[in-house]
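Only one protein chain is missing from this complex, and each of the others stays in its spot.
Right after this comes chain A.
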């Protein structure tokens, strides 16, 4: 595909992600931090986020499967997940973490399980979308272009 079209589709894709609430302005901050000295910053952070989140989600499902549910531990995990997701701007994941924490406080196992499912779903969604985004970026870079976003603002 031609470079202009690639760039345009990249921007449209990102704009769509913003529009639909998958990402918030924190994500754009990441791009600001990416420069010649740190060309892969965004990919690295996001990969770290994926690793972390998967680990945390597994821990959460194990914790909820226990006969005696340790809500404090669950809360800690969810807090971590909330922190990571808000750091990279994964808005929907963060929001589902917030509601998870509320149910955690209420110590409602069923609701917590539902929330966990929700969190998992949101995580998988954002994972797919970000991976697609990075694919596009790779294509653009391969075609000789660069993602040159100047400022993103609320």
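The working rule: a residue touches a chain if its C-beta (ideal position, glycine included) is under 8 Å from a C-beta of that chain, and two chains touch if they have at least 3 such contacts; residues count from 1.
Just so we're on the same page, contacts and distances are computed from a predicted model.
Visitor: Out of "glutathione transferase", "Chromosome segregation protein-like protein", "ESCRT-II complex subunit VPS25" or "Ethylene receptor", flag the one the UniProt entry gives for the chain missing from this complex.
Guide: Missing chain, UniProt protein name: "Ethylene receptor".
Visitor: Specify the residue from the set A:26, A:99 or A:139 that touches the hidden chain.
Guide: A:26
Visitor: Check each of A:12, A:105 or A:131 against the chain that is not shown and name the one that touches it.
Guide: A:12
Visitor: Pick out the residues on chain A that sit against the missing chain.
Guide: Here the touching residues of chain A are 2, 4, 7-8, 11-12, 14-15, 18-19, 25-26, 28-30, 32-33, 35, 38, 41, 44-45, 48-49, 52, 75-76, 79-80, 82-89, 145-146, 148-154.
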